[in-house]
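Here the complex is missing a single protein chain, while all its other protein chains stay put.
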């Protein structure tokens, strides 16, 4: 989505929309966001295939964090590049690890490229882990701001057990603890795994991230912290 | 966990437990399940490293579904093998795709093996996608029983858009729709993506899967369906 | 509803129904239950007004538990009386206290009767409290099975602080703790109020009561407890 939106627009829709009708109109629904097909699969294919080709010419094997940077670098000429997280990740040399890289439209484009006469193009997911292990075993102070749950939450806290745990952790989620899921698990659970340090400062915010995060950012701005 | 539990036991604990104390005792907490360290990381390392070595001798590159089968095959001599889903997946040649293979204790063991003089051992996640594309483009009838959300939910419905959508879908989840997440999205949303066929029979069960699934299985047994 | 359903039927509908259309058809929606107007307000008026008249002739002032019994007694000739909780409450002399008696269709009928030349008909809600205080100060063993939250949950646990707290408490609810509401409060909170005894056996079941309660009853039947 980060990429699709620098090329095309998404729209504000409704949860109650008739999805059979939307489909006829060529519109995908994500919650209350409407995404025309032309703003998603079609534009991604048109833009990503040549971009992968260009990367492929330079490197045959990449970790996902390297792939993210290579894409970010190639957004330099895009008019709306400054709205892209991927672009800024490259610009600031921020590591972005994607443990589930093959999922979704991006993963599909990746596979589409690979099976089309580029079978020696290799996404080496273990190389990501190698980089994570190097970063974490340096025992630097670490903090995590985690929106939602799933694999990105788990992968983040997982690696921190190999230093002495996260020093700061803020979870913002609507998932709840009672079903025993990792998505709803509170910071204290991670202490039993040494994924969060027992002296860490933590907060568990049960709220839609689209409400909580802007509030937090506004507060930091007001206090001139950012 | 599927593997750890054929070798060691987990225990019934409590959500309210003091996680600092648990950590001192060498116990991990997952919701209200207590897992002694000796039943998890330690046993996994002891068992998985030789197992990977044995696989490595035969193949240097595997998709995740192939890796799952190779492990299942090597559980043949385990006393509690029949409690393992991985074992049955191999036995019945059921495909198990793991889009986030590097996450968690299993992924860690995989990385640990790879970085320890086996850097030519390659988990080819795009080969999984290749197999998925072959399976789905056959336009067979498909159904999905999805427990929870996250990447496994999305990856399952994603690929079904390339046939004419799932013909049956049952979601069992505690995640809710209002935050716009995929985890809480109802089956109707997937219709706008053609991931579920507009004529499909679907159900969205908002309930802890550990309550709902046994009920469903009991009902099927009573009706002699399974 | 307990009364309306012994006289008329309700139907299984859908959450997604178009409520403007339903309204045109004279159908009320309660979640996924459809209630024709003729099965609700109209039948309640037709049946309750003469019933109140009959009670009024005998008593001019009643507590809500007395009102419930008087109604139960007058259901004796109804064909479907055995499906009514109110009927069984009278039959077994079980106290039913209704702290919010004026709410809803029943309360409306009560007001309608009162304003129509029966202004000396008095529902004495403090007399209910008197009875509760007598019952609770006997220090009998008490247990509560609480479905959902709201005023009925609070009123139940409230009075138990005047003995030494509930000895048993099972909450079945979908409400959650994080917002600080009483509806989502766990049994342990009530211990700080002495509403539940600190030695009490308690359980907090986070599940739709229409799933959890039948399971519990089935289990008790299987064990021949009921």
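Here are some notes:
For clarity, chains are labelled A, B and C in written order, and residue numbers in each chain start from 1.
Keep this in mind: a contact is a pair of C-beta atoms (placed from the backbone, for glycine too) under 8 Å apart; a residue touches a chain by one contact, two chains touch by 3 or more.
What you see is a predicted model; the values in this text were computed from it and never measured.
Interface note: of C:46, C:198 or C:221, the residue touching the hidden chain in the full complex is C:198. For the options C:9, C:32 or C:94, the residue in contact with the chain missing from this view is C:32. Residues touching the missing chain, restricted to chain B, are 16, 176, 178, 206 (touch as defined at the top).
On the side of chain A, the interface with the absent chain consists of residues 206-208, 211-212, 215, using the contact rule stated above. Contact between chain C and the unshown chain involves residues 15, 17, 19-20, 22-23, 27-33, 99-104, 107-108, 110-111, 114-115, 122-126, 128-130, 133, 148-151, 154-155, 158, 174-185, 188-194, 198, 208-210.
Criterion: only the chains that are shown with their structure count from here on.
Computed centre separation for the pair chain A/chain C is 48 angstrom, with centres defined by C-alpha atoms. Per-chain Cα centroids separate chain A from chain B by 21 Å.
Chain C has its Cα centroid 44 Å from the Cα centroid of chain B.
Under the contact definition stated at the top, the residues of chain C that touch 2 or more other chains are 206.
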